[in-house]
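Inspection log for the structure reproduced underneath, given as structure tokens.
One protein chain is absent from this view; the other protein chains keep their places.
Residue numbering begins at 1 within each chain, and the chains themselves are lettered A, B, C, D and E in the order written.
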Amino acid sequence: MPFVNIKVTREGVTAEQKAQLIEGVTTLLKDVLNKNPSTTFVVIDEVDLDNWGAGGLPVTEFRKRALNT
Amino acid sequence: MPFVNIKVTREGVTAEQKAQLIEGVTTLLKDVLNKNPSTTFVVIDEVDLDNWGAGGLPVTEFRKRALNT
Amino acid sequence: MPFVNIKVTREGVTAEQKAQLIEGVTTLLKDVLNKNPSTTFVVIDEVDLDNWGAGGLPVTEFRKRALNT
Amino acid sequence: MPFVNIKVTREGVTAEQKAQLIEGVTTLLKDVLNKNPSTTFVVIDEVDLDNWGAGGLPVTEFRKRALNT
Amino acid sequence: MPFVNIKVTREGVTAEQKAQLIEGVTTLLKDVLNKNPSTTFVVIDEVDLDNWGAGGLPVTEFRKRALNT
Partner (left out) sequence: MPFVNIKVTREGVTAEQKAQLIEGVTTLLKDVLNKNPSTTFVVIDEVDLDNWGAGGLPVTEFRKRALNT
């Protein structure tokens, strides 16, 4: 009965993409650990850009300076 | 000084119901572990239906096919 | 399909007490929100005293100075 | 590569204050544990007042009765 | 820069299986959301059986009565 929490920045993730994440991670847990999909829960948190930091900076600023993530 | 995080689907939970959850879980921790209510924190996360998965499906789809949760 | 995470300090919580917490919070979610117990998950985290802080101090020190929690 | 999650009540935290939290905690991890800022992530969760409990009460009520937090 | 937390029961998950989970979920986030693997973090929590509840029961008891998860 795994529980998976996926945190990503809130940037227009679609319902279809969320469904793909849910299906993909559930299948992964079945394939690797033989976990029953019916008791695998997934929660996706979408985090506003101002609320996510990396490199000591809000992510928007971090991306400008450093990486294309 | 317990910290409790309750995640539920966002489906019209009222302020009164939230207050009942907060009171109930705080009382539970006092009764079972003798924890001081004044330093028991509770955070309730309401999760959009598209963002919660079970059985490899978004919860709305999961419920249609399987359980009435 | 709620998910509840209870964090408490690691101070000899027994298996019986854990079972009481699991049962109590599951019943609470059924009573308040009509959630199906069979899809309610609870995870208890026991946190070493050095790893829990309050009032800017490790909890052992905090308790000495301030509260009996 | 630390990951820090800061939960505060949703009460008008500004983008500037969020940036200060991100910078401050990233610097702290560099100073104390020599962690590389470029791989330190920070996520700030702002929690509605109805969804945060303390002392067995929603935080608004808790503050009225007890502490000025 | 996603952050993924996978919670599973502590039942002998091997280092190789953990590596497969890390690789799989990182690839999933690249495929679905085009996230850069180098800034995707994954944390796996292994939870003692006594500390995981489902159906109002510790998981060992829950499995006996209900599901083979």
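Please note the rule applied: contacts are C-beta pairs under 8 Å (C-beta built on N, C-alpha and C of every residue); 3 or more make two chains touch, one makes a residue touch a chain.
The structure displayed is predicted, hence computed values, not measured ones.
Taking every chain of the complex into account, the chain not shown here touches B, C, D, E. Listed here are the chain E residues that touch the chain not shown: 15, 18-19, 21-23, 25-27, 37-46. Interface residues of chain D facing the missing partner chain: 1-9, 13, 17, 20-21, 24-25, 28-29, 31-33, 35-36, 38-39, 52, 54, 59, 67-69.
Where chain C meets the chain that is not shown, the touching residues are 7, 47, 50-58, 61, 66.
Here is the rule we use: only the chains that are shown with their structure count from here on.
If you take chain B and chain D together, the chains in touch with both are A.
Repeating the B-D interface with over half of its contact pairs identical by residue number, the matching pair from A-E, B-C or A-D is A-D. Taking each chain's centre as the mean of its C-alpha atoms, chain C lies 21 Å from chain E. For chain D, the set of residues that touch two or more other chains comprises 39, 41, 43.
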